[in-house]
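Note that one protein chain of the assembly has been removed; the remaining protein chains are unaltered in position.
Chain naming follows the written order as A and B, and within any one chain the residues start at number 1.
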Amino acid sequence: MYKYSLAAAAGVAAILASGSAMAGKDLDAIKARGSLICGVGTGTAGFMLADSQGKWVGLDVDVCRAVAAAIFGDAEKVKYTPLTAQQRFTALQSGEVDILSNNTTATLTRDTALGLDFTAITYYDGQGFMVNKKLGVKSAKELNGATVCVAPGTTTELNLADYFRAQKMSFKPVVIEKVEEIRAAFFSGRCDVYTTDASGLYSTRAANVPPPAKPEDFIILPEIISKEPLAPAVRHGDQQFADIVRWTQYAMLEAEEYGISSKTVDDMLKSDNPTIKRILGVTPGMGKALGVDEKWVYNIVKQVGNYGESFERNVGMGSPLKIERGLNKLWTQGGLQYAEPIR
Amino acid sequence: MAVEALGTTTRAKVAPWNDPFIRGWVFQIVVVALVGLLAWFLVSNTIENLERQKIASGFHYLEREAGFEIGDSMIAYSPSDTYARAILVGLLNTLKVAVLGIILATVLGTMIGVGRLSPNWLLAKICEGYVEMFRNVPLLLWLFLIYKMISEAFPGPRQAINVLDSFFLSNRGLYFPVPIADPIHKWMGLAFLIGVIATFLVKRWAKKRQDATGQPFPTIKTAIALIVGLPAVIWLLDGAPHHMSWPALKGFNFEGGTVIQPEFTALLLGLVLYTSAFVAEIVRSGILALHKGQTEAAMAIGLSRGQVMRLVLLPQALRIIVPPMTSQYLNITKNSSLAIAIGYPDLVAAVNVTINQTGQAIENILIIMAAYLSVSLSISAFMNWYNKRIALTER
Partner (left out) sequence: MADVAQGERRQLAPPVVDTGVLGWVRKNLFSSWGNALTTIVLAVAIGWILANFIDWAVINAVWTAPTGQDCRGHGACWALIHEKYRYIFFGSFPYEQQWRPLLAIVAMLAMLILSSDRRMWNARLLWIWGVGSFLTFLLMFGQIHISISLILFVALGVGGLGMLMRGAVGTPAEVNGWRALAAIGAVGLVLRVTGVLPAWSLPIAPFDYVETHLWGGLPVTMILATYGLLFAFPYGVLLALGRRSKLPLIKGLCVGFIELIRGVPLISLLIMASVMLPLFLPSGTTIDKFLRALVAVILFAGAYIAEIIRGGLQSLPKGQFEAADAMGLNYVQKTALIILPQALRVVIPPLINTFIGFFKDTSLVLIIGIFDFLNTANQALVDPNWAGFPAEVYLFAAFVYFCFCFSMSRYSKYLEIELNKGTRR
């Protein structure tokens, strides 16, 4: 009798196998599918947020749109899958998403033991603390004994423990998985401190403070206690796809470095500068080497913009978050963003 | 005519493929082979996938430093302890919730089950309403509701509700004073155990004496004297050390004393209220299954309703109640895993963080399943033993 249920199971497996895409390489699967599946967070204003029409906008979202523009020539050929911090790695490992672009910090463990590959750094960040002004705290060193809201399974959790140990202070954690509930717990007073990447703190303060409280009621403490290089991640195994993602990011930086923006790119096509001609594909060869259309950078810049435009629009002075470029300036202006040359 | 001699039964000679014995074994071997094939298919895929993605495997990560803090722990734990210790903390928290939940749910459920059979119509209907309300709504929903109510209804620590300057109720939990650890507590614990064992022995002796001579013995008073008195005597002999640790607001939170956190409270309260509804139904159907003559006879000899319930009905109903009760106890243990939804650090939550930090899903899930299986099997084994003990010994 049991063998019939096994036959059924084997049959179902066979049907599923024959029905779904039997793809060996990730890039082939993506091309066959005709769209990129982008794993994002559940809602961090400025980085990855779905507006009321269901359209996703943000800095991390722009990375996915740029990759789609490079591969398909159309930045809208992306499907977004919201993931919590606990689900994100297994979703990427299991093939549920092609690329993880949700403010994930690149670390050694994640690069090795988790089977992931980080590409270029989207945003140089660090971990900070946010408290209510009413507590009268001016520095993170005054936080001994505080109750801290933190998400599980993140570098935030580990850095927090390390920092308090190093400062010989103690704290009580409130560990909640969903970022919306962490924010609710912080704003309702369940915890004194909210800790995450500084970009997340600015985003929360700008967009998620529930009335009647106001963003001015909260202060982000000056201490930055860790390095948080936020980069997109792909699975081990498909080098070509990883290269495309990395070079898409470099392309946006190169474009800003050479003054190519979504407004000027059409004019730049007529430029005589050999570097610009090479970047924009007027001189062919770069696209072919990468395995994409020669106009890949043109598509990226035209539809998404260069790094500077994306930054300003989403998290910079042109947005409610008003974050300074800081470490994310180009190297030519003293920042850390340095693209490898497209040649 | 051939007549078979009496007493000889020979197996009819059939072809091997019609012989049920051989067919049975062939069928079993085929099934086991198919299951083995399926298992091999799954395992080989898993190994191949793990290698391809370069995900680590093996249990060595258990000796690595955990690096994360746990909010509510029964044993000493710091982020520099190993993953193994973190998982142990989670397991202890699960056991704590399970044991407390079982005890409280049994007590509350029995009271409500008996209340449903009360002659007072209002009480019976309220108990019925309670049972229907809790049984028909998911446990997770109750947990969220209770947790949100606790978090949002209670004030922050600086405006905490203050009772006698010793008990503080806020949205960080209930703080209350505890005695500071003193070496005499070990001896008091020992005295408590001796008191409990002595109570059992006294109870057995008293029952024998009552069966033989009919004289009742004040067992309950003696029990209280032994269980409370013996440790109290030891305490007094040592000079009655009464240094307490008082909670006081220092900076952000209360220091000192001990705390019952809102997550724990919400989980325990949710589990107890939910399961007690099921326990109430089990108790009620157990009592209703008894012959009505028992109640009538007991009342005819002059016992009050309370005595009827306590001395006649409940002991007999126990036999009917114990098997379904076992599954409710198992349910409490397994439902405690919902702690992950409200942030209480139980076993599943601790292992979940470990999966995320180390990437090794399979080993960790095996740990969860092994832990829950052992706890479930122990509870069932204990309840089965108890069931056999109280079963009717028939001819």
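Keep in mind that, in the parts below, a residue touches a chain if its C-beta (ideal position, glycine included) is under 8 Å from a C-beta of that chain, and two chains touch if they have at least 3 such contacts.
The model shown is predicted, which means the values in this text are computed figures rather than measured ones.
Within the complete assembly, B:L122 is the residue of B:A15, B:I75 or B:L122 that touches the hidden chain. Within the whole complex, the absent chain has one touching residue among A:G95, A:G291 or A:G335, and that is A:G95. Touching the chain that is not shown, out of B:V99, B:V137 or B:A289: B:V137 (per the contact rule at the top). Note on the undisplayed chain: of the listed residues B:V32, B:A297 or B:I390, the one touching it is B:V32.
Mapped onto subunit B, the interface with the missing chain covers residues 24-25, 27-29, 31-32, 35, 42, 45-46, 48-50, 52, 119-123, 126, 132-133, 135-141, 144-145, 148-149, 152, 330, 334-335, 337-338, 340-341, 348, 352, 355, 361-362, 365, 368-369, 372-373, 376-377.
Summarising the interface, subunit A meets the missing chain with residues 1-2, 4-5, 8, 11, 13-24, 29, 43, 54, 79, 81-84, 87, 90, 93-96, 180-181, 184, 187, 207-212.
We take it that only the chains that are shown with their structure count from here on.
Rounded to whole angstrom, the centroid-to-centroid distance between subunit A and subunit B, based on C-alpha atoms, equals 43 Å. If you check the complex, the residues on subunit B that touch subunit A are 27, 30-31, 34-35, 38, 52-56, 67-71, 78-80, 151-152, 155-156, 171-172, 250-253, 255, 262-263, 340, 343, 345, 349, 352-353, 355-361. Against subunit B, in their complex, subunit A makes its touches with residues 2-3, 6, 9-10, 85-86, 89-90, 93, 109-110, 112-115, 135, 143-147, 152-153, 157-158, 160-162, 164-165, 171-177, 185, 188-190, 192, 235-237.
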